[in-house]
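One protein chain omitted, others in place.
== subunit A ==
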Amino acid sequence: MHSKSAYVEGKIFKELQKLINDDPGSWLNAISLWKSLLELDAKNEKLSQESSPPLKRKVEENEIIVAKKLKTEQMQELQENRECQLEKQTGEETLEQEDFITKREDFQEEEFQNDVEKAIVGHNQKDLTFRVSCRCSGAVGKTFTAQEVGRIIGIALMKQFGWKADLRNPNLEIFIHLNDIYSVVGIPVFRVPLANRAYIQTAGLRSTIAWAMASLAEIQAGALVLDPMCGLGTILLEAAKEWPDVYYVGADVSDSQLLGAHDNLKAAGLKDKIELLKASVIELPLPSESVDIIISDIPFGKKFKLEKDIKSILQEMERVLRVDGAIVLLLSEDHHRCLQDCEESGIPLNSKSSHIDEPGMKKCLNPEGENGISETASSSFQASNQEGLDRTSPFGSLVPVECYKVSLGKTDAFISKYRKSHSSGL
């Protein structure tokens, strides 16, 4: 027993050292990229005006990530957010994907890192101070603690590059995140969480999630976008900052939330773009089929009597939505499970669809990167289930398009997108 664990220890130890010693060139490439991004950031700070989107979007270029390539931009965004915030928040918007296979020796740069093949060895690297922050779980975590891994890496780095360790205020921070599914080594470019927003007074939903939801919704210029449970307006704020030529309406039943939203809008200079209503999501004061897009964070928590409430919410949303309009919802695990059960029970037993809905269901649990797959699955799902759905499920004409599991820190949630396939006659 003892010798086996010592063997395993030794093996891991060597692997960790190889991380640095096998390919110092790519470490140096990463450092010089990081430096140039910081310079870019500093330059932009001087030039930037109020309303230009901050460099939070440029996160794509800043990390060496050891992971398989992801297809959609949203997933990339979510993944990068995770890397950047490892130190501060636990379990940031992680995506559960089988695609996160990693080869630790293989330092592959992401597809969107353009031209950093210059090995700037002769860079003034000796005066760099650094710190290694580490998180380990799974098999590695059983053998070494995070501090031990951090120390191994730290010592190897010092030996290889001559950098000095500074635990208090280093120039360079290196994050290492090891578990059974993936291994990540990253260098954060920004020192504050990605979700920080200068223009939000009182934050509700984490802004990065709000942005991800808005971008899933495919907002077009001239659209009418509704958030019927807007709370403090976080989703509308993110959407309006990024997609300005759009008419946004937020509704809520709570005076205090609406006041908070009003203050947020004012602080962000978005009072002209976003209108607020005091109204209930199950009784929207809007004509049928008048809204292009609905984006909403369905409140979590036990006070929501799951099945009945979520059904009436969806029904009203479906009513006001135009045909072909999109709905993007943030659902708790419970709501999500409940809706999936509804989907399943809505399928009549005599239809041939039972084998077709499999990919549709699986889509939610293991989202594929290919939009092609999701579209085929949902359209075949729709074609065979139209009648059955109309009669029995609360969905009526809402067809599930895609869904992603995200982490909100302590809990997990699902971002689900639906499309209205035909007029529901309500």
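Rule of thumb we're sticking to: a contact is a pair of C-beta atoms (placed from the backbone, for glycine too) under 8 Å apart; a residue touches a chain by one contact, two chains touch by 3 or more; residues count from 1.
Everything below uses one rule, namely that contacts and distances are computed from a predicted model.
A chain of this complex does not appear here, and its UniProt-recorded name among "Multifunctional methyltransferase subunit TRM112-like protein", "DNA replication licensing factor MCM4", "Two-component response regulator" or "NADH-ubiquinone oxidoreductase chain 2" is "Multifunctional methyltransferase subunit TRM112-like protein".
Only one residue in the set A:Leu224, A:Ala267 or A:Cys338 touches the chain that does not appear here, and it is A:Leu224.
Interface note for the absent chain: among A:Asn21, A:Gln160, A:Asn196 or A:Ser280, the touching residue is A:Ser280. Against the chain not shown here, subunit A presents residues 221-222, 224, 245-247, 249, 253, 258, 262, 271-272, 275-280, 282-287, 290, 312.
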